[in-house]
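Omission of a single protein chain aside, the complex is shown with its protein chains in their original locations.
Going in written order, the chains are labelled A, B and C, and every chain counts its residues from 1.
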Amino acid sequence: MAYQYILDGIYNEVIQIENTGKVADYIPELAKIDANKYGIALVDKHQNVFTKGDALEKFSIQSISKVITTSLIFSKIGNDLWERVGYEPSGNSFNSLVQLENENGIPRNPFINAGALVVADLMLEHFENPKAFLLDFVRELTENPNINYNENVAQSEKAFGYRNAALVNFIKSFGNIKNEPVAVLDFYYHQCSIEMSCVDLAKCFQVFANNGVIPKSDKKFLSTSKCKRMNALMQMCGFYDQAGEFTFKVGLPGKSGVGGGVVAVFPNHYTVAVWSPKLNKKGNSFYGLETLERLTTETSLSIF
Amino acid sequence: MAYQYILDGIYNEVIQIENTGKVADYIPELAKIDANKYGIALVDKHQNVFTKGDALEKFSIQSISKVITTSLIFSKIGNDLWERVGYEPSGNSFNSLVQLENENGIPRNPFINAGALVVADLMLEHFENPKAFLLDFVRELTENPNINYNENVAQSEKAFGYRNAALVNFIKSFGNIKNEPVAVLDFYYHQCSIEMSCVDLAKCFQVFANNGVIPKSDKKFLSTSKCKRMNALMQMCGFYDQAGEFTFKVGLPGKSGVGGGVVAVFPNHYTVAVWSPKLNKKGNSFYGLETLERLTTETSLSIF
Amino acid sequence: MAYQYILDGIYNEVIQIENTGKVADYIPELAKIDANKYGIALVDKHQNVFTKGDALEKFSIQSISKVITTSLIFSKIGNDLWERVGYEPSGNSFNSLVQLENENGIPRNPFINAGALVVADLMLEHFENPKAFLLDFVRELTENPNINYNENVAQSEKAFGYRNAALVNFIKSFGNIKNEPVAVLDFYYHQCSIEMSCVDLAKCFQVFANNGVIPKSDKKFLSTSKCKRMNALMQMCGFYDQAGEFTFKVGLPGKSGVGGGVVAVFPNHYTVAVWSPKLNKKGNSFYGLETLERLTTETSLSIF
Partner (left out) sequence: MAYQYILDGIYNEVIQIENTGKVADYIPELAKIDANKYGIALVDKHQNVFTKGDALEKFSIQSISKVITTSLIFSKIGNDLWERVGYEPSGNSFNSLVQLENENGIPRNPFINAGALVVADLMLEHFENPKAFLLDFVRELTENPNINYNENVAQSEKAFGYRNAALVNFIKSFGNIKNEPVAVLDFYYHQCSIEMSCVDLAKCFQVFANNGVIPKSDKKFLSTSKCKRMNALMQMCGFYDQAGEFTFKVGLPGKSGVGGGVVAVFPNHYTVAVWSPKLNKKGNSFYGLETLERLTTETSLSIF
């Protein structure tokens, strides 16, 4: 595939669309990002990297981190994970408490905030130094030792995070959080604050395109079955209440973050990451979705 | 692929699992089916047919018909369809009214009952003789001129169908049903009463595995993009509030019916239909799901 | 009490307030009413009648009829009634289906539409000729043999009543409607179509102010305890999701109808009926509520 040619073409097309999205501004650290950034990186199955635009600039991955923590804990404890969190799409927005109340504190899936907080709680339970462990793992996947938490972002989220504080206390009232709310939130805000570039992100997700094997080291991180399930989860739950639309239009498993990043996985073919900070009304990158829809349509390649 | 060998193996394995499901008994016509029936049919991309068990016996396809009517109306009116019905998973059971009330009478997707009733309404709107038209189309896809409506089943559903009558009146109160409730229900109960065998069903869905082309005639029924979207819809919404579980465990687009049928599509590879009347608590065939989970696990082939 | 003086004063005050309400227009028969009608009638415990404005003109009592049918069936079957319908405020709008779904087809109370339909079903079950029986009873209470159903209104409601058709079918799907939906709706639309004046209405509700005794005949229609409970029901549930506001501002049990009528009961003191067709956003008569709030404030008399 002439991926570079395709990326160039899509980039030039998308950049001419009026971007009606808005940068997330609930914390100052995210609000001050240059709204016009736009980058794409694609890594094919031979680990060739194709880029366009601001593909080397770091941004806050935010909710995309949920896929990484979930895969770590799934790899560690296996199907016990599903006693603490479900794998059904939520049908609601990302921080809804209604479903939790009706379903006794078991979040629908690990990619809504409630579920990610339960996963964070499990990380504290199962890893000695979870913050260091997570960072090491991300550096391994991205082959980039300079990946870090952004402490300002983490502190800022904490200062304004009343909704997440509500979620974690609420889940704890049902007994489905074992650690102290403050500790769970601290880990969660750190995982969300990780910064990387499109290239890092596309590399990071190669493990899911590669049957669970980390390409560089050839280490089997996830069994084939677990890897398939991670992709299924991304397919069903990666885009909050826009999961259907993403599946419908893009047809690939993926995950978005409020920092404007989107990553998608075409098993056995490629991973692709897009970054553009302006978000549509559902909280997903406006250009990110436009880019990926074009990619699968123009290559006529999707999982369907 | 040695499909016959695989089907034989799976069949022999599954038949030894205790089937804790229950036959649907809300209408007498479904309740009187032999609960122990179990058949599998797989049609590969060269139209080779592989069968095992009761694969030639007819059963009531019920909700599986929703895929066929949706594809007909999508083919006819294109994206106008999505002004009347969504393409997001519902996160609720198949006949819930709650979401409709919150979302002003626009059903979440065409595969929950509410959405299928809107599609039925559109069939009445856009085809002169929709019952005959649908039957002709199904006969064409299955290459079987003996496919028919089962009038007893249709009448029986009508006699007990207070929930569907509630749905159609409720949607009409929002203005999203144009015809008279009685006419919409009559068409809907007929489409659900269609009877076919596993072989018919696997053939019928070949069009979705074949980029929208009907294999026998080479006629392009759906554009590639529309075909991809039909598969995406099945992936996200084919199994009510068990959609996540099916995607997670099976990893293929598919659709189930309360008559015990399940059909799945592996684009560019095969279609497979299973029939076993005992249903799990979510209303999907217990053996059907066991069969398909094994099929994708043992072949290591799924879309993910 | 100088009731005439008080009514005159309130009338003159209220009529100068800008009426921001809107006449109900979901059926043509209601829409064509003169929006500026405004009448008040108060009947004291000695059956003295005080009137002001359009107090002798007939209007459609609509939901106010629910109090009458409920009292009839409560008088007939006693506490068995509460196995079919609750006595808790709904906290939702008058025709919501959400609660029904969560509570298995048992409506919260008899004054929301769902509950009134169950009461209508009970009327069909327990009275031979319920339409004639109801009319006779209303004529007895109002001492007015000219009270009638308005067939045009009843037919018009039926023609547009998809929401009520949804409700009755939905409740029947839970088994809490015994008769055919069509028959239940026919009775229900007739009861709502009863027409009477403010004077008729205030007389009609005297039985609830008089410990269950019909003043004219001295007949004990309801036991003291049942009468108290009817008033409690009106207090808690008489104004849909504005019940709290009415209790808060007016402090009397009462009931409103979409035809612009409101009636309130001050046990052992008086009944009062107001008619003004323009409704506030919650579907209660704008002037009606203004009038009653002034009445209890200026007389310093309420149940609290």
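Please note the rule applied: contacts are C-beta pairs under 8 Å (C-beta built on N, C-alpha and C of every residue); 3 or more make two chains touch, one makes a residue touch a chain.
Predicted, not measured: the structure shown is a model, and the values here were computed from it.
Taking every chain of the complex into account, the chain not shown here touches A, C. Set against the missing chain, the residues C:243, C:279 or C:295 yield one that touches it, C:243. Which of C:108, C:203 or C:278 touches the hidden chain is settled by the complete complex: it is C:108. Touch with the chain omitted from the figure is made, among C:21, C:53 or C:89, by C:89.
What chain A contributes to its contact with the hidden chain is residues 96-98, 101-102, 162-163, 165-167, 169-170, 172-173, 181.
Counting the whole complex, the residues of chain C in touch with the unshown chain are 86-92, 99, 108-109, 224-225, 227-229, 231-233, 235-237, 241-245, 247-249, 251, 253, 267, 297, 300, 302-304.
Please note the rule applied: only the chains that are shown with their structure count from here on.
In terms of inter-chain touching, the protein chains here are arranged end to end in an open line. Of all residue numbers seen at the chain A-chain B contact, over half occur in both copies; the interface is built from largely matching residues. Taking only C-alpha atoms, you rotate chain A by 180 degrees to land it on chain C; that is to the nearest 5. Chain centres here are Cα means. That of chain A falls 55 Å from that of chain C.
Shared interface positions of chain B, defined as residues touching 2 or more other chains, are absent.
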